Structures are given as C-alpha cells and as structure tokens.
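Here you go, one structure.
Note that one protein chain of the assembly has been removed; the remaining protein chains are unaltered in position.
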Amino acid sequence: MFYTDNKLQFPVRVDSPDPLFARALQQAIGGVEGEIRVAMQYFFQACGARGDARFRDLLMNTAAEELGHIEMLATAVALNLEGAPLALQEEGARDKAVEAVMGGMNLKNLLSAGMSAMPVDSDGVPFNMSHIYASGNIAADMTANIAAESTGRILAVRLYNMTPDAGMKEMLSYLIARDTMHQNQWMAALEELGGAQGVFPIPNSFPQEQENQDFSYAYLGFQADGSAPAPGRWSEGPSVDGKGTFVTQPMGALGEQPDLGPAKPNSGAQVEQM
Amino acid sequence: MFYTDNKLQFPVRVDSPDPLFARALQQAIGGVEGEIRVAMQYFFQACGARGDARFRDLLMNTAAEELGHIEMLATAVALNLEGAPLALQEEGARDKAVEAVMGGMNLKNLLSAGMSAMPVDSDGVPFNMSHIYASGNIAADMTANIAAESTGRILAVRLYNMTPDAGMKEMLSYLIARDTMHQNQWMAALEELGGAQGVFPIPNSFPQEQENQDFSYAYLGFQADGSAPAPGRWSEGPSVDGKGTFVTQPMGALGEQPDLGPAKPNSGAQVEQM
Amino acid sequence: MFYTDNKLQFPVRVDSPDPLFARALQQAIGGVEGEIRVAMQYFFQACGARGDARFRDLLMNTAAEELGHIEMLATAVALNLEGAPLALQEEGARDKAVEAVMGGMNLKNLLSAGMSAMPVDSDGVPFNMSHIYASGNIAADMTANIAAESTGRILAVRLYNMTPDAGMKEMLSYLIARDTMHQNQWMAALEELGGAQGVFPIPNSFPQEQENQDFSYAYLGFQADGSAPAPGRWSEGPSVDGKGTFVTQPMGALGEQPDLGPAKPNSGAQVEQM
Amino acid sequence: MFYTDNKLQFPVRVDSPDPLFARALQQAIGGVEGEIRVAMQYFFQACGARGDARFRDLLMNTAAEELGHIEMLATAVALNLEGAPLALQEEGARDKAVEAVMGGMNLKNLLSAGMSAMPVDSDGVPFNMSHIYASGNIAADMTANIAAESTGRILAVRLYNMTPDAGMKEMLSYLIARDTMHQNQWMAALEELGGAQGVFPIPNSFPQEQENQDFSYAYLGFQADGSAPAPGRWSEGPSVDGKGTFVTQPMGALGEQPDLGPAKPNSGAQVEQM
Amino acid sequence: MFYTDNKLQFPVRVDSPDPLFARALQQAIGGVEGEIRVAMQYFFQACGARGDARFRDLLMNTAAEELGHIEMLATAVALNLEGAPLALQEEGARDKAVEAVMGGMNLKNLLSAGMSAMPVDSDGVPFNMSHIYASGNIAADMTANIAAESTGRILAVRLYNMTPDAGMKEMLSYLIARDTMHQNQWMAALEELGGAQGVFPIPNSFPQEQENQDFSYAYLGFQADGSAPAPGRWSEGPSVDGKGTFVTQPMGALGEQPDLGPAKPNSGAQVEQM
Partner (left out) sequence: MFYTDNKLQFPVRVDSPDPLFARALQQAIGGVEGEIRVAMQYFFQACGARGDARFRDLLMNTAAEELGHIEMLATAVALNLEGAPLALQEEGARDKAVEAVMGGMNLKNLLSAGMSAMPVDSDGVPFNMSHIYASGNIAADMTANIAAESTGRILAVRLYNMTPDAGMKEMLSYLIARDTMHQNQWMAALEELGGAQGVFPIPNSFPQEQENQDFSYAYLGFQADGSAPAPGRWSEGPSVDGKGTFVTQPMGALGEQPDLGPAKPNSGAQVEQM
C-alpha cells in the first residue's frame, strides 16, 4: 500500500528551459532504461516474491523511491517546456527559428499533453510493460536489476553531460548517486544469496547432471573457417560459478537438415506442398 | 557476415507431439526471455562494440550460436504441432476433446502459420525489438547478458520440467547447458573488465565526485511510519564496488510541492487553468 | 513522493485457487481497463496539473490508492495460481485434465513469472503506456477518468459475476465500491469546474466564433440514400452545453476528389506516376 | 456496409505547405486523440450494440463521418509535404537549411510513404487498435466517446493555433465544430439513457448492495501523515449519482503483509526460496 | 467520403454458436491477415495515390467493400459468443466443462467487450497500424495487396475448414470468393502498369546503371562450405524482369572487420573502451 505527501523527493530546478532537453529527459521517464521501468519492475518483483521476506521489503521500499523519481523527472520535463513555442508563427512572417525549435521537440509533449510530461521515450514511443522483468526467481531478478540500474546510470550520465543547466545537473547528480547505490544494493543482494558460486547457474535448483554437461562450460566457435574465436577469461580456466572448467572448441552441425514432411490436406498450403 | 549449412546445431526429436507444448515452446522463441532476444542482442552489441576487438568477436560468435537455437526451437514447434486438429469437427458430431486441444493451442500457429513456428511468445504476442539492450557500454551490456541468460535458463528449466517427452528433454538439456555456459561467459567478460571493483558503478568513466555523494551508498527508507526497512548486506558494511560504505537512513521529502504555474493561453487548457 | 507500509490496502483471500480466474484477474492489472492504467493516468495528470492546486492533490492522492489496488490484484493472481500444474504429466500417463487446465492458463504466468502476476492483460498482452491520457486540460482529463472508471467498474463486475469464490467476491466488492466512488469523484470535479454548461465544449478556452458554426450543433446524416439517421436527444432541442440548438441534416460531399498531382522525380514512385 | 463517392467531405486547401505541420497533422490521424481512433471506436461500438437499435444507427452514422475526416487529414498531410526536400543536398554544398527542415519532418512520411500520410502519430508511432474502447455497455461507451471528443477537440485547437495557414485553419475550423457537436451528441445520448442519476454508477445493472458500501462514497486520504487531502465537491455533500453522500476519511492498511509462501519445487526458483 | 446503410453486405448466420470459433474469427478481423489490414491499407494507398486517377478510385472503392467485411465478421463473432458462459460456476459445484470452454475463449471478448468483437487477433493481440503498407509507389502497393489477399484467402480457407457450421461456411464462401477476385484485381492492376517486364524492378524510376550491376542478377551462395545452394528458376536463365540473366556464385566477405574506433569521452562508455 502506498502513501504520498505531494512533495518532491529532491528539488527540481530549471534555470534555462530547453524543449530539446525536455525531449531527452523523456527517455529517463519512458525509455527502456527509465524510471517507470525500475519502479514497476521492483513493484512486480515484490508482489511475486517468495522465500525470505526481507527481499519483498527491499524491493517494495525501492519501488516507492523510484515512483518519486518519475515525479521529479515529469516536473523537470514540464519546466523545460516553459517558453516553448505553441505556434509555427508567433508573430509576423514565418519564423524559421521557431520551426527549428519545434522540429526538435517531441510534438506530443505539446499536442497530446499541453506542455507536460508523458510516459514515452525521447522519440515519443510509449513505454511498454513487457520490459518489467519479474521472473519468480529472486537471483535472476537481481541480475535484471543490476542491468537496469547500469543502463539507468549510463542514461543519467549522458543527460548530465548533455545539459549545461546547473539546476538539471544538480537533479541528475542525485539520480546518478541513487543509481550507484542501487547497483551496489542489488549486487549486495546477490551476495546475501550466496555470491557467484552460490547463485549461479541460475536457477540453482535445477540439478546440473540433467543438463548436457558436454556443453556446460565449452566456449564453442562458430567461425565459418573453423578457427577459434578470440580467447579470453571465458575460454579457459575455472568457470566463474566454480562448478566447471572453460574449454574452447569449434562447433559444427550435430543435427541434420530438418524435414517437416508434406503439408497436411486442408491446411491452407499449396497443392505442390502436399 | 553470416553463412549457413542448412542443418540443425543439435538434433531435434519429438516423440509424442503436443500442441500445448508447442505453444509453451513459443515463449523460448519470441518471449522476452527467448532466443530471438539473445541472438539479436549480441548481434547489435557486436555491431556497436568500441574498444578491445575481442568483445566484438565474442558477441558476434555467440550471436551465430543463438541463431541456430531459434532454428532448433522453430523446428520443435512444428514437430509438436504434428497431428494437431485443423477442424473443430474432425468427423461426425462436434468433438469436445478436439475443442479442448484447440482451445489450449496458440491459434495463430494454425491460422497464420499453417502449423509452423512464429516469432511470438506463448500467448501469441509478437517479439518487440525494444528488448534488445545494446548500450554502447560494454560492461552494462555484459550485465544485460547475464540477466538475459538467467531468465533464459529459468525458462528452459521450466519447459524441461513441463514436458514428459524424452526428445524434447534432450534438446532442452542441451539448451540449458548452453545457458550455463553463457551465464559464465558474460561473468567472465566482466572479470576481464576488472571485476566488480573495476567495473562498478557503471559507467566507470563518470567522475564520482560529480554525483551527489551524500546518497551514493545510502539505503534510504520509504516506510510510511519512518521505520527502517529490513536490513541486509545492502544496509551496512563496505559497498560491493569497494568505493563506499553502506548506511541506512529514513527519507523524507527534500523538495517542495511542485507548481507549474498557470497554463499558457492558446495551449488548449480550460480557462480556469489560466 | 511515495511511501509504503508493505501491507495490503484491503484483505486478499482466495478460498479455492483457480488458474483460469488468475488469468481473468490479469485483465484488471494490465488490461486497458485495469489498475495500472488508472494509477499511472492519475499520476501523470497530477504531474502536469496547472491551475487550482487542489486538482493535483486530488489526482496524486487517488494515484496512491490505485497503486495499492495493483498490489492487491497481483497478490490475488499469485494466490489463484497456487496448486496450478507445472507439468503436462504430473505422474504416469499423459493427463488430459492437466492439459485442459494449462491450456486455459496464461502460460506466461508460469513460464515468465513463476506463478506470479505480470503487468499484462488476460491474454498476456503487456500494458502499453499510450493508454495514459493526460491532456494538459483538466476537464478533458476528468472525462477520461470517468470513462476509465466506468470500464473499470464493468470489468470488476464481470469478474465478480465470474467467480464463485467468496474471498475473491469480497475483494472485488471493495474494488467495485471504489469505482463507484471514483466515478462520482471525477463527475464532482467536473461540477467544480462549472458543470456541463461551464465546461463544454472542451477546451472552453477556444473562441467558438472561430469554429465553423454551421456545423457546431448539426447532427449530420451519412446514410447512403440520403435519409435521416435515427432521431434522439442528439437531433433536436437545446445542446447539452447550452450554447446551441441541435438540428439534423443529410450530408453530402462539400469537397472535390483530391488530386495530389504527379509524383516528384527521385521520390521512389513508378515512372507511370510522374 | 459502406459506400463512397471519392470526394472530400469538406474542402482541403493548403496555401503554404509546411512539412513540420504535416508531421503535427499526423497526430490527428494516428494519435490516440486522432480520427482513426474515433472512426474505429464508433464502428466497433456499433457492431457490438445491444438494446435500443437507435444507438447502433447513431454510432455507425458517425463512424461514416469520421472515416471522411481521416481522408481529409491524409490529404492535408500530403499537400503540406509538397515541396519538402527529398535530398540532404539539393545542389552544391551541404545545405544546413535543408537539414533543418528534414530534421523536423517525420522521415517516414518520405522514406516509407513517398510524401503521403501514414496511420501514425506526430512522432511516427503507429496507431494501436487497443485504443478502441467498446465495452458492451452503452453508457460506458458514451463516456469513452465524450472523452475521445474532448481530447480530439483539444488537439484540433492546438493545431489551429499552431498554423498560420488560412486553408488549414478553415479545415480545422470545420473539424473543431464537429468535435463540439460530437461532445454534445454523446452527452445527449447519456441523457437519453437517464442522465447522471439514471446512468451511474456504470454499469447500473449491478446491485449496489453487493458492493462494499462502506467505501462507495468515501473520499479516502492516502497522505503519509494521515492528514486530509484537499476538499472539494468530491469530499462532502450528495454524490453526483444521487445514491449516496460523500464523506472524507484517512485510509490505512486493512490487510496484512502478503505471504505467498515458499516457491514450489521445479518452479525455476532458487533453492533459497523453497 | 463514406456513407452507410446500416445493413450487412452479405448475410451472416450462425447455426450453432461456438466461442472458440469466435476467437478464431477474431484473426480475420484484427490479425495481420485480417480485414482491418486491407480496409485501411487500400484507404491509405488511395489517399496517397499520385498519377492515373483510376487507381485512387480502384483503391477507395475496394476499401469501402472491406469495411463491410469487418462489419460482417464482427457480427459473426458476437453471434458465435451467444450462449458462452459468463461464470466459472453457472450453478452448484465448479463446472469443469465450463472452465474448458472459457479456457479456450479469448477472455477479453467477455471481460472487455461484453461478448462482442474487438479489433484484436485470435490471441487477443490488438491490430497495429504499422501493417498498413502504402509506399507512394503504385506498383509496390499492388504487390503488397496481392500478398495481403493471399494470406487473407489462406486464413479464410482455414476458418472454412475449421468450422462445421453451415451459416459460417456460407459467409466464408463469400469472403473467399472476394479474395479470389481481389488477388486477380491487383494482378490485373500490375498488368495495366506494364506487367512484370514493365513494372520490375520496383521502383522502375531508378536508373539501373546506378546500381552495382555485378550483383543485380546473381544468386549468391552463403553456404558455409562454399558449395552452391539449391538450383532453380532463380539460378540460371533470363531474369523475370527481362533485364538480365541469372547467374550463381558463392559469396565471401568483400569488406573487412569493422572498426568503430574508441568510444568518445563523455559518451557513457567504460574507460576501457576509450
């Protein structure tokens, strides 16, 4: 259950509004690296959490934080749209400078939202909830969260580097710090679950003797000339999960050309296929 | 550039076709945990790889492997659809058993594809390429890949547990082993990049003194009553990236209630908003 | 900014778990009539609210409520999946009853989420954030909210009528009551804004003398034989907004067949089009 | 069944073509507030109409009108693209002005459609038919239609305010007038159905004694500090549906922290969750 | 501009309603092979038609026909849902037969549409307007239309073969005949445009001397072992467009391994990539 106080988690200030930066900020709201993603991902992971109740708590607590981040960014988008043109011709002759500004805007921020934020990315593509990964496996969820916070922090850094606005840099500096924490937080959760050797391969509940162990730690080469692909930590030495040893080998087809047989009558195929 | 030999990477055998299992297998093709996702993700990460060329090689080599997995699964779907009914009434009176089988099928496998596989998930939802994460940051890409292979292996395990078919279990046993390898492979790549303390926080190219360091390693509480959220590895002790120390503190609003001011004339708002 | 207490807003009890009802409940989470829709819609409307600050408060307060509804429903989905089969063959011979149950499930609840809820509808289609209507016009937003709560209550009623489970009926009885309130609440907000005659036509800030007033209150007929369409309150008498009088008239083409002229050279058309 | 005369419902004239305005007009075709939405919504509502046959007639008649509006707007888009550049370099050196114009265009209008309209919004996002609300409840459909025409008229007004083109203003003046009529028309339909007190709560076929009447007319507060949210018409006095009295009360959790129990063996969870 | 007479283009009769067949019919409405696709595709092609005005007429005339087909199918869906269960337990104990029927239904037909049709496919996935191909090249549009009517007729045939219902077979027999006509109609249009040798390669306005003519009629082999792919009409003899001669040759990489160079500072990459 959620409560609000109608205030912002952290101050949002825009010194010099920029409609193009408003468009860029939309990525942090509705992009696949954005805050809706993490808020909803932690929320649904919490709702499906089984086992140690601390993980439900950890996830729901952080979901509440991320909801506040969406609110901050939505406010920042609206403030950056202050002063943006509403008309191609503000006065007199057609104004090419106005067209240039409008051309770079996300027009839906004006046309659909009246100079407010929307749950879309920087190209106006709406966020799709299929990006909420909640697997029912707590360790897999943590890996998804580390990945989410990694791309999230990269995005925030790119936005920070893009804008010359001191107010925006201050807000982003907070969000970047939170992404630092959240990357660490989910890695810490993996440590609680046993660290790499306890956790992997995910799921750790499947008996590895049931997998085809000839291929569990083999770096297979798919080079057309049969040569070995580039070596690295992944091609020899102990596996990271501590349960095997990396080997390298070229791979060729172990199966045959598949034959599905003729098409069934009445199946809508051509007669030549039957 | 890619080449083919028209053969299957690993044998695909279905002893007892089952249209419902065909539907389940579709998740491994076109689900967000499926093989299209990883094939295309590694492909696009390779195409955008900058820096050490071994990573491009590693990614493109594995992309080639995953393309072969899609082919195997598509073959398995078609073979599981062998014998599935094409009509609600195969003969004589309306056949309730036939209806039950068809009711559990993904009807598009029949109606759109003529008893073949499609790039859709187990509910017939087409795969959407927004699930291809390729960030331009090699470490973030590796975290996304670990997450992808984690959910991928969970899915393969669930499919393995679902089917009683020996042929399908053999195929899945191979795919599960490959997911084991790939989880390890991407973790090994992170080790090449410096391990947790060298890699994190991602991106490691952003000077941490520019983030708001009061919040970089603080586990903030968003409990309505101000109480502390559940403690864990994430709430005290050194941070996993080795660059800070976890602390816990309740969080309250640092910002005020936002005020966007009145709506602009001609912006399509109500007069009461101006 | 949001806070949580990790508890449920209202008790959720399932007396007799039913995986098919779990699938139906998904519509109330991730369907276009579902709770994600209203939670996020009110949230974004609040973030973009300009003018009387009470509306921001009203919207954000109700957004907090709806977030709790998602949590309740997600819990209900997981509880209804208790006891659902994980395998086509639980023991011995292939079990047709098990297949029937699995055939009616949303397989992603198992395959993707490990028997938990997802932000998808009853057919497994993920929620798309384009359904968040936040127009920047407070009155239009209220009409969207009345519509949302109308379809929302219909859905809850259908679910109530579908299930024989007393626990689920109790939960839905609460949600239906809340939809009753919310329908009234948003209508009340329209009254605050001036009622039908003050609010409509939306936006009320556009001078009606600039619209083509020959057509502002005319019920036009598009019947192929030029006959009048069926009459009603909409075809004569004063208009509901109090600013005109309904008339009825058949409509014919006022424009000509459009002619876009020849295609431009180098535009990728056939030479016959140039 | 539909017929056509290949002419335009209302004249479409563009005095001064503007590719950026072509992009803006796309929102009125394929945006969620656009004409495809209303045309298809009224069409599907008509197809599913049960009860008083006049509503089917009303809906299908208006669907025919809206189809003509799409045609008008598609023509307007093509005419606004007249003269738009096809090449980054029309002649000689790279032309920055040309790049600015092309940068503001929806490139798909050129690349995919050869300077014609598409069923996409102003950012090139294709219209998705999930936005067609047809609930099987005639009153809910009317509320959805009022909402649709409200956002539709706001969009048309914003486009009218955006363009300095007299031809476009004339076309939009017609469309705005039609939106005025349609807002009134659907409100009139609600009056036919009994007005607010006869229609609400929707659906009016559900016995209100089966809803949890403690919460039917209560404005619940979700403020973190337990304070009352901002009062208004919605917080006291008779409810708008005439069936209750508004009260205000703070809300706290009535349910407990949910416990889904341990994960089932073979469900793909980690062993720590079982 | 469009007109209607509120009648059905062809009679729609369902002798024995079947909710599962209602679900199958949805594919013919909202599937990618369905009637919304062709109606809207011909409509948008007409709106963007340049050159010989007969093509606009041909396209818009057929668009009108297809709109009537959607209406027929939507009626057929609703009639097939007659008698479908609204509750998991119609009376007394939980009814497994009812669950089986509901499990095979598209639940949204009940939950969202109250036993009516929706613009979705047989798995409940909404139609997406990106499937409307209107290229601005009249010949390419004709090829897209032949393809559309080919998959459309296959779907109608599969539905015809699926149902034992005489009324439905009669309706589908009409739709199949229309698909026969439309396949022929669009091929006839290609003949008007010059037949294969006049039309292809599309667009015929691009001077072929500007394409890399070493590769214009070469069937390239991408077999891993350098062997020739299977021969056919496509590997030798005159090309179908009459402008070249097919040859076969194995293909190897003509380019090098791409090198994007190091990542730019401030681009959000890892320091190791710079």
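Think of it as A, B, C, D and E in the order they're written, each chain with its own count starting at 1.
Quick note on the criterion: contacts are C-beta pairs under 8 Å (C-beta built on N, C-alpha and C of every residue); 3 or more make two chains touch, one makes a residue touch a chain.
Owing to the predicted nature of the structure, the values given are computational and were not obtained by experimental measurement.
Colleague: The chain left out here touches which displayed chains?
Modeller: A, B, C, D, E
Colleague: I'm checking contacts with the chain that's been left out. Which of A:M1, A:I70 or A:L155 qualifies?
Modeller: Once the missing chain is taken into account, the touching residue is A:L155.
Colleague: Return the single residue from D:I36, D:A63 or D:L110 that touches the missing chain.
Modeller: Considering all chains, including the one not shown, the answer is D:L110.
Colleague: Since one chain has been left out of the picture, which residues of subunit E touch it in the full complex?
Modeller: Here the touching residues of subunit E are 3, 5-12, 32-33, 53-54, 57-58, 61-62, 64-65, 68, 71-72, 75, 78-79, 82, 86-87, 114-116, 125, 128, 130-131, 133, 135-137, 139-140, 143-144, 146-147, 150-151, 153-154, 157, 160, 170, 173-174, 176-181, 183-185, 187-189, 191-192, 196, 200-203, 205-206, 208, 210-224, 229-234, 239-241, 244, 246, 251, 253-258, 260-261, 263-264, 266-269.
Colleague: Can you list, in ascending order, the subunit B residues touching the missing chain?
Modeller: Interface with the chain not displayed, on the subunit B side: 1-9, 30, 36, 40, 43-44, 47-48, 56-57, 60-61, 63-64, 67-68, 70-71, 74-75, 78, 112-120, 126-130, 132, 134-137.
Colleague: Contact with the hidden chain only, please: which subunit C residues?
Modeller: Touching the missing chain: residues 154-155, 157-158, 161, 224, 266-268.
In the analysis below, only the chains that are shown with their structure count from here on.
Colleague: In this assembly, which chains make contact with subunit B and also with subunit D?
Modeller: Where subunit B and subunit D share a partner, that partner set is A, C, E.
Colleague: Common contacts of subunit A and subunit C?
Modeller: Output, common partners of subunit A and subunit C: B, D, E.
Colleague: Taking all residue numbers at the subunit D/subunit E interface, are over half used by both copies (same) or under half (different)?
Modeller: same
Colleague: With chain centres defined as C-alpha means, what is the inter-centre distance between subunit B and subunit E in Å?
Modeller: Going by mean C-alpha positions, subunit B sits 28 Å from subunit E.
Colleague: Where in subunit B do residues touch at least two different other chains?
Modeller: Within subunit B, the residues that touch at least two other chains are 3, 5-6, 32-33, 53, 86-87, 100, 103-104, 110, 114, 123-125, 135-137, 139, 151, 154-155, 157-158, 161, 202-203, 205-206, 222-224, 253, 255, 257-258, 260-261, 263, 266-269.
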